[in-house]
Structures are given as structure tokens and as C-alpha cells.
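One structure below.
All protein chains but one are shown in place.
And then subunit A:
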Amino acid sequence: MADNAEILSGLSEIVEEVAGIDAGDVSAEKSFVDDLDIDSLSMVEIAVQAEDKFGVKIPDEQLAELKTVGDAVDYIAKNQ
């Protein structure tokens, strides 16, 4: 089980891989769409990679609710 800091770190690596945003610029309060400029196609890629990395399921209806990086970290922490 990863703690929140480990989840944030792992998620940041995925965001960097998929969207080219420096992992250091990915923080909990950032919005995927408004701050990080990640489109819906890249969000699907990020979700699939996060599912594999953290052993969670992120259904589409849930993915739509994950507005910020922090939302995603919290969801993964609760469901892993």
C-alpha cells in the first residue's frame, strides 16, 4: 500500500510520461484540465497507467470526477 506522498510521486511520473509535464510541477491542487492542460485522451492514458501502477479500478464515471491531482491521489489511496 502506497501512502499519499508515494501516490503523488508515482502519479506525477505518469503525468510526465504521458503529457510531458515536469513531474516537479505536478502537485495536489493542480487541475488536470485547467492547470496542466491535459486533454481527455491523455486522461484515459493516465488513468490506465495509474490502474496498473496502484492496483485500483478507475471507472469512467469516477474519472470524470477527478478534477485535480489531489482528487486522484485521494481516490487511489482509498481504493487501492
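What we mean here is this: a residue touches a chain if its C-beta (ideal position, glycine included) is under 8 Å from a C-beta of that chain, and two chains touch if they have at least 3 such contacts; residues count from 1.
Quick note on the criterion: contacts and distances are computed from a predicted model.
Which one, "Simple sugar transport system permease protein", "Electron transfer flavoprotein subunit alpha", "NADH:ubiquinone oxidoreductase subunit M" or "3-oxoacyl-[acyl-carrier-protein] synthase 2", is the UniProt name for the chain you do not see?
Spelling it out: the chain absent from the display is recorded in UniProt as "3-oxoacyl-[acyl-carrier-protein] synthase 2".
With the missing chain put back, one of A:2, A:23 or A:44 would touch it. Which one?
In the full complex, the listed residue that touches the missing chain is A:44.
With the missing chain put back, which residues of subunit A would touch it? List them for me.
18-20, 40-42, 44-45, 48, 51
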